[in-house]
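What follows is one structure encoded as structure tokens, with my remarks underneath.
Removed from the display is one protein chain of the complex; every other protein chain stays in position.
Now for chain A:
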Amino acid sequence: MTNVKTNSAYAKQSFWERNKQSGGYLLRKVIGERAVSIIRFILLFGMCFMIIQPILNKISVSFMTEQDLYNPVVISIPEHFTTANYRLAAELISFKEALFNSTLISLTIAALQIAMCTLVGYGFARFEFPLKKFWFACVILVILIPPQTIASSLHLHFRFFDVLGLSQLITGQTINLRGSKLPYYLMSAGCMGLKNGLYIYMIRQYFRNIPGDLEEAAYVDGCGTFKTFIRIMLPQAKPILTSCFLFAFVWQWTDGFYSRMFLGNTKLISTGLSRIVDSLGAYIQRINGVKTTISIAYSNCILATGTLMIIVPLIVLYLFAQRAFVESISSTGIKM
């Protein structure tokens, strides 16, 4: 009772009186807090600006005409507002087709990869079996091995593809899978796609943190392992699955390495973008009929426009699914 009384009496006192009572401690503390928050604001503002600025810059450049690029007065607000850059960039990377292809491939690949990685991650998290440590070490190895190391032989592997020599036996020839999409789907089904080791690792961590009682109850009630997995465990793992799916989607969307290696013939947004400057040169040559060198400024302007066009869908996705990206990773509690 007395405590409440003194509290209310304390609240009635002015700041300086309270400060006097505490012997100057309160004032020092308040000043310290204010200073920390001001410094923090400046730092964070600067760093956020640093991250955002290139995007803003690209947006402003993408609306400029070529004339504005050379005008030293124009810095961020274009004098001659135009959307011609967007039309040109869209034509150069054949945007509609590439967008459709990219969306289709990224969605299916991401879904396949995450489905497989979930199975594997669950297997590692919940079952005891011989050689488990060895296989998990293999997962770590998959994370560590740069795909470039095996790129050259994968290249040949799919050029002369054969399952246990079966096709050679029947038709006398190996199958040339280069240029088709099948190899990449096969690799994704085998958890060997882009950063799949990482997904397995994250999903395993998540499943390990879910208490096992529910599962045991399901077993006791006569539910099989697979049914338990589908019915009981999957619904609980929704957050980590969404975030892994989003990562897989985004990384596949912007990936250049695997796309160039396996999907070279398909028009994709990422490969289109990495070639955009060359195709701009070819385009201008076709129009003018003579070989002309394009100025660096203009090709960069088109490049910026193209980059914007490929990241805008991602940013929209990010805005809606920001929580899924960030919070669920925090909830896995990754530990070695």
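One rule holds in what follows: a contact is a pair of C-beta atoms (placed from the backbone, for glycine too) under 8 Å apart; a residue touches a chain by one contact, two chains touch by 3 or more; residues count from 1.
Operating definition for what follows: contacts and distances are computed from a predicted model.
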Hidden chain of the complex, named as in its UniProt record, picked from "ABC-type quaternary amine transporter", "ABC-type sugar transport system, permease component", "Phosphoribosylformylglycinamidine synthase subunit PurQ" or "Fe-S cluster assembly protein SufB": "ABC-type sugar transport system, permease component"
Residue among A:L27, A:A90, A:L119 or A:I294 that touches the chain left out of view: A:L119
Given A:I77, A:L182 or A:I296, the one touching the chain that is not displayed: A:I296
Residues of chain A (touch criterion as defined above) contacting the omitted chain: 37, 40-41, 43-44, 47-48, 50-52, 54-55, 57, 61, 69, 116, 119-120, 122-124, 126-130, 132, 135, 138-139, 141-157, 159-160, 186-187, 189-192, 200, 225-226, 229, 247, 250-251, 253-257, 270-271, 273-274, 296-297, 300-301, 303-304, 307, 310-311, 314-315, 318, 322, 325-326, 329-336
